[in-house]
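First, the structure itself, so that you have it in front of you.
Every protein chain of the complex appears in place save one, which is left out.
Chain nomenclature is as follows: A and B, assigned in order of appearance, with residue numbering initiated at 1 for each chain independently.
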Amino acid sequence: MSAPLLKVDKLTLRFGGLTAVSEVDLRVEEGQIAAVIGPNGAGKTSLFNAITGIYEPTSGEVQLDGKDLQEPMQPRLLLRWMLVGLGVGLIGLLTAANVDSLWAAVIKSQDPNAFSATRALHDAGAYMTAQPRVDMRMAKYFVASFDGQTTFAVVKTPELAATALADAQKRLDNPQTDDDKATAARAVAALQVRGGAFLAGLLLGFLAARAVWQRTRRTPTSVALRGVARTFQNIRLFHNMTVIENVLVASDRHLRAQAKLSDPGRLTAILAPAGLLALTATLALVVRKAAPDAAETLPVLLLAALMLGLLAWLIVVVRRGAFSSASLNQEKAAKSEATELLKFVGLEHRLRDLARNLPYGEQRRLEIARALATRPRLLLLDEPAAGMNPSETVSLMHLIRAIRDRGTTVLLIEHHMRVVMGISDRITVLVHGKRIAEGSPDEIRQNPAVIEAYLGADGEH
Amino acid sequence: MAELRTFLKKIGGLPVLALVLLAVYPFAPVLDWGLEAATGQALHIDRQLVNIFIFSLLALALNLQVGQAGLLQLGIAAFFAIGAFTTGVLTVEKYPFQIGFWGAMLIAPLFGAMGGFLLGAPTLRLRGDYLAIVTLGFGEVMRIVLLNLENITDGPRGLNPVPAPWLPTLVRESLSPAGDASIGVLRAMYFLALIVLAATVVCLSLLEKSRIGRAFVALREDELAASCMGIEPARIKLAAFTGGAALAGLAGCFYATNLTTTAEPNTYDFNYSIMVLCCLIIGGLGSLRGALLGAGLLLGFDNVISPLLTRLLQTALGGESTHVMASFSNWRWIVFGTALVVMMRLRPEGLWPSSRVAEELHETQEDAS
Partner (left out) sequence: MLDTVLQQLLIGLTNGMVFALVALGYTMVYGILEFINFAHGDVFMLSAFVALTLCGALGLNEHSSAGALAGGLLLCIVASSVFGGLLNLLIDRVVYKPLRKAPKLAPLVSAIGVSFILQNVGLFWGGMAMDVFGGGGQAAAPKAFPNLLPATNLLGATSKITLQPKDVLVIGASLVMMTALYGIVRFTKLGKAMRATAQDPSAARLMGIDVDQVVAATFLIGGALGGFASVIYSLYINTVHYQMGYQNGLYAFTAAVVGGIGNIPGAVLGGLLLGLVRAFSDQFIGAQWQPAVLFGILIVILVFRPAGLLGSTAREKV
């Protein structure tokens, strides 16, 4: 026997003191139509919500095709959290080091003409690690200091500054006078505070990123992307969108994924103009720096190139990133697929109508088409026949069979016994959140527990 | 560019006509002539128009976040300030960078986007009201930070002078009549802002009709259903938030360049954010044309109508009254506040809404009642 497509193990869902679903097991074989029945309040919709990631199960497992439906823990996640932690840690470090004086030490008080990025980095590092450094280079004077507070020397040449710096380092490493000892102690204290702030930030960022992931490892989106689509008991269409737009919203995601696969040059196409742009900008800067008074022809050319690059980049980004797919063709493909789906559920005459103007039965069909547009392997239908008249119900049964025949496995909740008994291959019965029976329609019909707990109590059904 | 052609066909002549009119206006300021003849005062409408263009950019940025993505953001001024101060640091004489307007124009949006991403990533999963308070708080924090980091931002003085954009001699000379450089700079800013605004409007309206635009509508209508259809609310919202922040940064860059200073950090306070929101509400939330209309109306009130009314009020009171109620600019928050209240009551979709948003608003009302 092959592994079931959907495997629910001992699923429990508790809200406060109320247990909505209690240790339910459920198997759905690929290519079948399965049903969950039970009286009102039996926990059927809660079970659906737990499967589709809307509710977090209290305990138990849900697997689709042998794979867990929640995002598994992966080493690269650790890396991501570390990166977030690093970012927050850096912010902590900067805050502890006082951005203001750091900036002053590195950029502002230097001779603007002598600015160099390497030197700025070096000075920033010296400030962060509380080392003595050449603090200011104003006019002809070089000041070696620690934290801008203790001045070691004011000298006139870079060579002397270097000597003073080495001397200062020696005094801090091996302090003799009280003054030096105080400075050295302050250096250690500064390092401790900055290090502490960095570590605290690192931890905080790491934990925050982890907390966010924990909360989102199993969302309706991730479940949908793994191949489980659903409809809702109380129809939840996008009421102010047209029928075809409703379907397009659902198909966009996998179409984009497909476009990404079939178009490996996408990233390059977006990045190439950006690279060009950066190159032009750098060139323009170099030219301006090197020859501020040079003839203007070159800058004009560069400026033109810059603007062209920007324009090219914008066009590529807008066309590739923002349109429904990598290109207009894909939008067309999406539309024809959506039209086909709508024809399949019998709504081809309604494409341009607003969803909210459809009659009830058609809204249910549209919801099914929308769910199918995500190309699910398993389709969950929550009371699809609710509120339908007998003829609509019959055509719904045909539709559900047709969906199964297209290769999508169906799991439905239904109160309508004619529908359930008519189309289901397997039926699971829930009462008060517990599974009391499971079997083929005939078995269920004859199961005394079901008759007593459910059919008997309900009479007419 | 087939989509551009169909797009042009779809929007019809009005935007194109407006663009053409605005493009020739600085050379033939008819309105100015008329008003000058009537009131004896030069109003410099082209100068006001530059402000309106820049403010419109900001309004469009907020519209992307609030109107399109449905994120209640009350701190747009923070990103505007990031753009302005980035431009300041990168261009003023005090600093060694001095990359000029063109470089700043590319980098300011990047910094705006970075700010948006850093704020949005941890907070966009929050419910609407929580997000409102977080963004409001971020706006305050940014203002305080800019004010306190005096070494970097020059505190309350702001960074200045921000240089005018560098232009090739040919362009510069053809824009300045009779060698008047200040008019040349003004016109350069005018056209730059106009071009960027027009490009932004085109991009945003293409976006509206795209896959992402559809996802925006779906998320606004029913977030849970949308996420069950494979749309990632957090990712889409973060993209909109970051994009809006970048656009606000760009607007900030233009603002600082046009003003030749970053202005003091207190300019970018909560009231400023609300003013931008106010112009969206008046024009129509989620509607591009509404945002433009709102920006025009609001700045028009502040810079043209308000001084005019003040003068009338002063004349009526006979001379120079120093009483707080005698200056119409002191009434502006009553006017804006009342406008917000009245709009919400009578026309929540704004003066010039997009059809979809109008439907959404009315539907909710009908359904609920």
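We adopt the following convention: contacts are C-beta pairs under 8 Å (C-beta built on N, C-alpha and C of every residue); 3 or more make two chains touch, one makes a residue touch a chain.
Please read these numbers as outputs of a predicted model, since none were measured by experiment.
Peer 1: Using the touch definition from the top, which of B:Ala113, B:Ala215 or B:Ile274 touches the missing chain?
Peer 2: Selected residue, touching the omitted chain: B:Ile274.
Peer 1: Can you work out which residue in B:Leu21, B:Leu170 or B:Met325 touches the chain that's missing from view?
Peer 2: Here the residue in touch with the unshown chain is B:Met325.
Peer 1: So which of B:Val134, B:Ile152, B:Ile231 or B:Leu247 would be touching the chain we can't see?
Peer 2: Spelled out, the listed residue whose C-beta touches the missing chain is B:Val134.
Peer 1: Among A:Ala120, A:Ala162, A:Val212 or A:Ile451, choose the residue that contacts the chain missing from this document, as touch is defined above.
Peer 2: Considering all chains, including the one not shown, the answer is A:Val212.
Peer 1: Pick from B:Thr123, B:Ser210, B:Thr267 or B:Ser306: which residue touches the chain that isn't shown?
Peer 2: B:Thr123
Peer 1: Spell out, residue by residue, where the missing chain touches subunit A.
Peer 2: Residues in contact with the chain left out: 15, 45, 49, 54-55, 204, 207-208, 211-212, 215, 232-233.
Peer 1: What is the set of subunit B residues that contact the non-displayed chain in the whole complex?
Peer 2: Spelled out for subunit B, the touching residues are 72, 122-123, 125-130, 132-134, 136-138, 140-141, 144-145, 147-148, 224, 270-271, 274, 277, 281, 285, 323-325, 330-334, 336-341, 343-345, 348, 360-361, 364-365, 368-369.
Here is the rule we go by: only the chains that are shown with their structure count from here on.
Peer 1: Let me have the rounded angstrom distance from the C-alpha centre of subunit A over to the C-alpha centre of subunit B, please.
Peer 2: 29
Peer 1: Show which residues of subunit A lie in contact with subunit B when the two form their complex.
Peer 2: It is residues 52, 54, 99-101, 103-104, 107-108, 110, 112-113, 115, 208, 212, 215-216, 219-221, 223-225, 229-230, 232, 236-241, 245, 248-250, 252-254, 256, 277, 281, 284-285, 288, 296, 299-300, 303, 306, 310, 314, 318-319, 322-325, 328, 331, 354, 356, 370-371, 373-374 of subunit A that touch subunit B.
Peer 1: So in the complex, which bits of subunit B are touching subunit A?
Peer 2: Residues in contact with subunit A: 2-3, 93-100, 102-103, 106, 122, 125, 148-152, 166, 168-170, 199, 203, 206-207, 210-212, 214-215, 217-218, 221-222, 224-234, 356, 359-360, 363.
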